[in-house]
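Dumping the structure here so I can ask a few things about it.
Take a look at chain A:
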Amino acid sequence: MIPVLLIFIPLVTGLIGFLLKSEKTARGWALLSSLVTLVVALIGAGAGKTSPILHADVAWLPDLGSRFAVGLDGLSLILSLLTAISFPLIFIATWRDQYKRAWNFYALMLLSQAGLLGVFLAQDALLFYFFWELALIPVYFLCSQWGGERRIAATFKFFVYTFLGSLLMLVGIIWLYFHTPDHSFSMASFYDVHNHMSNSDQTWVFWLLFVAFAIKMPIWPLHTWQPDTYEQSPTAVTMVLSAIMVKMGLFGVIRWLAPVLPIGTWAWGDTVSTACIIGMIYASLVAIKQDDLKRLLAYSSIAHVGLMALAIFATDATGMQGVMIQLFNHGINILGMWIVVDLIERQFGTRKISELGGLAKNAPGLAILLVIVALGNVALPLTNGFVGEFLLFTGVFTSTATAYSVVFTVVAAVTIILGAIYTLNMIQRVFYGPTNALTEKAVDISLNEKMVLSVIVVMIIFIGVFPKPVLEMTKDAAEYILTKMAYK
Partner candidate 1 sequence: MPINYYIFLAVALFCIGVAGVLTRRNAIIIFMCIELMLNAVNLLLVAFSKMHYHALSAGAPNPNAGIDGQLFVFFIMVVAAAEVSVGLAIIVMMYRNTHSVDVNFLNRLKH
Partner candidate 2 sequence: MGTTQILFWFLSILAILGAILVVTSKNPVHSVLWLIVVFVAISGHYILLNAQFLAIVNLIVYAGAIMVLFLFVFMLMNLNSDTEPQKNRWLKIAGVVTGGALLLVLVAALKEADLKTQVAEMGRGDIGLINNLGMVLFHDYVVPFEISSVLFLSAMVGVVVIGRKTPEERTGAIGDQKYGG
Partner candidate 3 sequence: MNAIVLSAVWGIVMMFSGIFTASKRAIRNVAVVGLAILLVVNYLDLLGHHLFNIDVHKMLYFDTFGILGNSIAFGSTLLYVLLSGRDMERVGDNLAEYFALIFFVLCGVTIITTFNTLLMLFLGIEIISIPLYILTGSDKRNLKSNEAALKYFLMGSFSTGLMLLGIAFLYGASPTGTFFIDDLWSGKAVSPVFMAGLLLLLVSMAFKVSAAPFHFWTPDVYDGAPTVFTSFMATIVKVSIFVGFVRLFDEAFGESRERWQIFVAIITAATLFIGNVTAVFQQSVKRMLAYSSIAQAGFMLLALLALNGVAKEGIILYAAAYSIATIGIFAILIRMKDYTFEGFNGLARQQPVLAATCTIFLLSLAGIPLTGGFFAKYYMLSSVVATGHFLWLVIFSVLCAAVSVYYYFRVIQAMYFKEGDGTTETEPGAGFKGLLVVLAAIVVILGVCPQSLLSQLTKMIYTW
């Protein structure tokens, strides 16, 4: 019941949203809808893991062996929560942003939320693919319609890039479908299919699926769409993209690749891990040189995502837990960063680090909140980032799936330093130092943004100090996935 609601509330409200032809109502409507979704998600989180309301399974395309099967397990739950929490925050934080024909904007936002939730909840491969695309389309329109100067080209690149990936994934899904003994797309049959196919098949089918996920995450060297898209999208959309959408790729690997093709995953583990690590170092170094806040965050998020992917392929219980909690943490932290960026851009009309400086003088509140979020981003202890990255690194280090676990950990851990470098650079050059003409008459943040950021900060600290609830939530899911990932 709950999952169905989670998908259909935003879907329906979104469709209705197209009809309300007033900016204020549309905005309110979107906020209301997202809050309702949040409530439902929280109810879901409250419900017992095995309670029937967490699952729904109705006939959809019997002849294709595909059913409308959705469910909330630990993994889906954490990501649904992330989605459900993010959207209201986004709406509140960008409350003051102005859009032409805002009702379309908010309607599309809600549609993309429906798509995202669908991706996270689907327990049927074809359904998953459906929502995968459904999440993409509205974002495409959002970026191309309300984006920056080079929006059309950038977004189009993004779209074609990801679309190509998902088509390959479709081929892979179909191929697997025909190898399931009962010709069904259900998660159960997919998790069982590797018993009915040769290892050599697994090794190449792996790529059909992985490319799609790798592009979405993105993993080096398939990442180039991301900085452009982030830079060109309206910040509200960028928030969705980086807080939630990149998680689709990781989620896809955890839910639809690693357990489905354990041998393939294991066989390519080292290759992918190497790519991830190169990406982490590479992105961090590039981030140091970025002058545009959005691009900087884009590259930093590439680095973080690389670490999570690395941990997935480490096939380790600790690491898997780390991934699941970090999915949430990274979403929250990057969201906080984006909100700050949005504030800065709205106030000074620029995102260029070189044009800012000394904000801490007139906007101490903003400075403090940003610093805390940034600390979460560089995984300082007692912030959520630390818990996540600690588990991730531990997982990679103790991984038995690869012979190079120590090397991987050590090289990857270098990004801890690089991350500190670019984050502190950013903080310093934006907030410290003398003020300039532009930042002279900066004003501190207003209530609603302060509220949003405070919520985020509270979550950051809480999870950082007492991560137990979240870990409990994802425990079973992680173990289940790992049992499926038995590659030996």
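Odds and ends about this structure:
One rule holds for everything that comes next: contacts are C-beta pairs under 8 Å (C-beta built on N, C-alpha and C of every residue); 3 or more make two chains touch, one makes a residue touch a chain; residues count from 1.
Inclusion criterion for the candidates: all candidates are chains of the complex that A comes from, given by their letters.
The shown structure was predicted, so the numbers you read here are calculated from the model rather than taken from an experiment.
Every option in 1, 2 or 3 comes from this complex, but the candidate touching chain A is 3. Across the interface of their complex, candidate 3 is touched by residues 60-64, 129-130, 133-134, 137, 141, 144-145, 151-152, 156, 159-160, 163-164, 167-168, 170-171, 174-175, 177-178 of chain A.
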